[in-house]
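To start, the structure under review is shown below, and the notes come after it.
Partial complex: the chains shown occupy the same locations as in the complete assembly.
Order as written gives the chain letters A and B; numbering starts at 1 within each chain.
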Amino acid sequence: MQTHRAKRVEITIEAVMQSRLTDALTKAGVTGYTVLPVLGGSGKSGAWSRSGQVSRASGMVQVVCIIKPERLDDLLGGAFAVVERHIGVVSVSDCDVLRAERF
Amino acid sequence: MEQLLSLAAENLISPIILCFVLGVAAALARSDLSIPEAVAKGLSIYLLFAIGFKGGVSVAAHGIDATLGLALLAGVVLSAVLPLIAFALLRVMTQMNRLDAAAVAAHYGSISIVTFVAATSVLESRGVAYEGFMVAVAAAMEAPAILSALWLVAKGGGADGNKGMDSALLREIMLNGSIVLLVGSFVIGWATGEDGLAEISSFIVSPFKGVLCLFLLDMGLVAGRGLREGSKILRPAVLAFGVLMPLIGSAIGLGFAMALGLSSGGIALMMVLSASASYIAVPAAMRVALPEANPSLYLTLSLGVTFPFNLTLGIPLYVAVSQAVTGG
């Protein structure tokens, strides 16, 4: 199958920041993203879990975004402005996609 | 005093409190007992809907007078002012930095709706009437405290670049799910009145206390997990604040409530609202506006210290005081 080089950006961020992040991604020219739920985790600020939680305060989501390599810098710039002061992780990896016209 | 103690003891062996205790104990013992997030949210939606609706029906039944407006105003003022007191107290009593102190203070100006619900259920089982509009006062007290806290931070200045309040955040706070549901169901209850209640009372009235039990079990589990993770943070001075602040808050609330001429039950509820600390809306707002403030500090204090204090000792105390001052 014909595939095309792309970048897969995975941003783990607090749930309360989700809409701010996706707005920033959209402004940075991103045409699509997928949001995954996160059950729990651990990091510098300690361990947490969603079980039994009512407040959105302690909870994260994972936003996955596949983009053309040339758009990466814009995306990271936009994302960084949002995550800068917040806890969370941004990672980028290489991938190949089918149907490149979609990205 | 004796009456107070017996009231406290009676309060303590209620299923509601014991469910909370069970949750805390299970979490501290590291049991894997847990309530799914979706179920916990479902229970909280039920409680908000039911308490709002019943409040509205009660207003429809008893009519509305000038006190309603004044009580709402009092709620807004209390919510805005209590954080200033809490902040000053924290800075004096503990070595907490400005940012953490402001974040904690915001929680104490705002309210805990479950504490309110637990208090209404104590009043009802003792046959004490209260103003139905107090649930609207509760809604009015959710947000102003956040603005006060952000003002405290802004005033402290700081090159640390706290952007604080923006319009998106303001909208999020004012239209946060629990406020909208509480106010919305209050209005629906008001509009449909006793007829509306009759249609759905076997859903929102009869099973209410049982649902509250399960919700408190869940809160106990969450509080216990928080205590396990966050107990190291609770230095004695911080802990003392978590017990002292509700007492101060309730005293101020008592003053406002008496000035308004509320009934004995209404006074007790105003004390409860002033004494309680938010654990749903404010923590979420703090994560957005003051991300550098330490969340385990304010969550552990609010849910792990002040909530259990109010639930077990605070509520019977506030009820006893409210009855004493009204000669009830």
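As a convention for this text, contacts are C-beta pairs under 8 Å (C-beta built on N, C-alpha and C of every residue); 3 or more make two chains touch, one makes a residue touch a chain.
Computed from a prediction, not measured in an experiment: that's the story for all the values here.
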item	value
Formula for the entire assembly, written in the chain labels shown	A x3, B x3
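The criterion applied here is as follows: only the chains that are shown with their structure count from here on.
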item	value
Distance between chain centroids, defined by C-alpha means - chain A, chain B (Å)	34
Touching residues (chain side chain B, partner chain A) in the complex	34-37, 40-41, 44, 161, 168, 218, 221-222, 225, 229, 279-281, 283-284, 286-288, 291-292, 295-296, 299
Touching residues on chain A, where the partner in the complex is chain B	14, 16-17, 20, 45-47, 49-58, 85-87
